[in-house]
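This is the structure I have questions about; it appears just below.
A protein chain is absent from this complex, but the other protein chains hold their places.
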Amino acid sequence: MKETVISTSALTKRFGDFVAVNEISFDVYKGEVFGFLGANGAGKTTAMRMLCGLSIPSSGNASIAGFDVYRQTEDIKKHIGYMSQKFSLYEDLTVLENIRFFGGIYGLSNQQLRLKAEELIEQLGLQKETKKLVGSLPLGWKQKLSFSVAVIHQPKIVFLDEPTGGVDPVTRRQFWDLIYQAADNGVTVFVTTHYMDEAEYCGRVSIMVDGKIEALDTPGNLKKQFGSDSMDDVFYKLARGAKRGE
Amino acid sequence: MKQFITFVKKEFAHVLRDKKTLFILFGMPVMQILIFGFALTNEIKNSQLVIIDNSHDVATQQIITRIEASRYFETEKTMMDAHEMESAFQEGNIKMALVFPANFNETLLHENKAQIQVIADATDPNTANMLSNYVSSIIGDYQQDLNKTMEVPYRIIPEIRMLYNPQLKGAPNFVPGVMALVLMLVCVMMTAISIVKEKETGTMEVLLVSPFKPVLVILSKAVPYLFLSLVNVISILLLSVFALDLPINGSLLLLFAESTLFIVVCLALGIFISIKTDSQQVAMLISLMGMLLPTMLFSGFMFPIENMPMPLQVISNLVPSKWYYIIVKSIMIKGLGFSAIWKETLVLVAMTLFLFGISIKNFKIRLA
Partner (left out) sequence: MRTIRFLLQKEFRQIFRNKTILAMIIVMPTIQLIIMPLAADYEVKNINLAVIDNDRSPYSQQLISKITSSGYFKLRGFDASFNEAFKLIESDKADLILEIPAHFERNLIRENEQKLFIAVNAINGTKANLGGAYLATIIRNFNGELRTQLIIPPKFNPIPQIEIVSSNWYNTHLNYHIFMVPGILAILVTMIGGFLAALNIVKEKEAGTIEQINVSPIKKHHFILGKLIPFWVLGNVVFTIGLLVSYIIYGIAPVGNLFVLYGFIGAFLLAVLGFGLLISTYTETQQQAMFIMFFFMMIFILMGGLFTPIESMPLWAQWIAHLNPLSYLIQVMRMIILKGSGFRDILPHLGIVMLFALVLNTWALFNYKKTSA
């Protein structure tokens, strides 16, 4: 029995004449690691922002954790975590201060905050850095910290927008360990990425081209469907027809 | 040189892309010249004056009529005691009170001497002073007319001519002043922020690793603002001539050349600030908070510099806008030529050289 946590139908976003996201429809199930792929400019971030309640769709429907993206954006926000493409923790606050702040605004109690902070710091191996300003940390650690902060309130769904951009392979592995850990705890993970090896880690992936979803299935099935032996190749076959892009 | 032009083109693209900022950059000086040119005046008029007439006779009536006729005052006749007057001043509505004692005319005629009490709210000494002067001269005129019948011997009549600005308008003083103020702050701020912004976002590094000379990178950032500021100078001058009726009495070319020089000084100052600071916020606070009031006060268009204590007079020499204000006033209002302002020009040139010099020196230290 699969519980649906994200459900969209014909979800569309227009900016003037430009159709950034063109009638996308899909479902994501609880506990799933869902890969949301697409070339640059395909409309991934725009779609994700609509799902997070940061942007109102132009047409179509979507419900996140049972809440409507038009009317219940603030309810959605209580049940999701979000890690944006651009690093967005406060660089002039320390590691601990960031954790406490974001935990605090999500309504964690003082005791929860203390426990959570300890747990996170241990998990990330940042014991020595708790008093350091976030701005002074290496990118890899920043990203891991961002992720941990995004799931600090144990959301139903966490949205990750290119979380591993610019990070070394070892750190990427560690990052995915964190993702799996969250998924094991029942958090649904919705992740965009450029790295096709990462796509292989996902339960199911969708591939977006020019604002539309052109394929959606498990990595294994997609490879069969396109007669390819790697996701890289699948992606290439789909995305080379793209008109947009850089 | 070709590279330099490429860089300048890039900077222009940046500047022209941000329509909001561009709109503000051009709109702001224009609006300000208009607002201040029309609104600011040192003249004092429509001041609230209470008249407490304890006498109600011919003489007091005549004096009151004269005062009422003056545009300096908005009068109100009332009766109040000292205590009530105190609270009227405290409410802040009245600027001055005029008290006629009882039996004013009688005393004047019989004893040949009568008193009028004038009480001014001197929290603003300037207004108090001017209003007292106005009242005295109105009363003086009345007295003279009173004595007209009697031949006053040995009369000295001062004939006063107001040069350059016979109607004592605010514009001849404030337009050059606001021009110096606006150009200075806008130029300094724009250059400082745009360079520091590249530092903040890290794009400066990219430029600095290019085979292009770092000094030229910085200079190329200043060029678009030079042009923008010149456009501003043109629009300000057009406005002052056509909207404010303030003709340019001297050479337009000279005024333009001096304005260019002044803009260059400001750009150099902006560059210097940007080299010394690392965040936009600091750069902005310095160029605004730190410079707004000093520029306003030390330019000399509000307060006479010769009234300031000696150390401040010395400091005022360091403010470029002071020199530019003198130059604009001389060319625009007085219609003088270069021979009258070569000293001021020299000061601005020296400032430019100095600022560029220490900027380059500091910049090199940073790179090393």
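The first chain written gets the first letter, and so on, giving A and B; residue counts start at 1 in each chain.
Basically, a residue touches a chain if its C-beta (ideal position, glycine included) is under 8 Å from a C-beta of that chain, and two chains touch if they have at least 3 such contacts.
Remember, predicted model here, so these are calculated numbers, not experimental data.
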Legend entry - Of B:L109, B:I234 or B:L353, the one touching the omitted chain in the full complex: B:L109
Inset, instruction - Decide which residue listed in B:T65, B:T123, B:T203 or B:N317 touches the omitted chain of the complex. - result: B:T123
Legend entry - Options B:I64, B:M308 or B:I358, residue touching the unrepresented chain: B:M308
Legend entry - Option from B:G170, B:P224, B:G270 or B:P320 whose C-beta touches the chain left out: B:G170
Legend entry - Touch list for subunit A against the chain that is not drawn: 52-56, 73-75, 77-78, 80, 82, 84, 86-93, 97, 100-102, 104-107, 133
Legend entry - Absent-chain interface as seen on subunit B, which is shown: 18, 20-21, 24-25, 28, 31-32, 35-36, 38-48, 87, 89-92, 95, 108-109, 112-130, 132-133, 135-137, 139-140, 142-143, 146-147, 150-166, 168-170, 172-173, 178, 181-182, 185, 189, 193-194, 197, 279-282, 284-286, 288-290, 292-294, 296-298, 301-304, 306-309, 312, 316, 326, 329-330, 333-334, 336, 340
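Rule of thumb we're sticking to: only the chains that are shown with their structure count from here on.
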Legend entry - subunit A-subunit B separation of Cα centroids, rounded to whole Å: 56
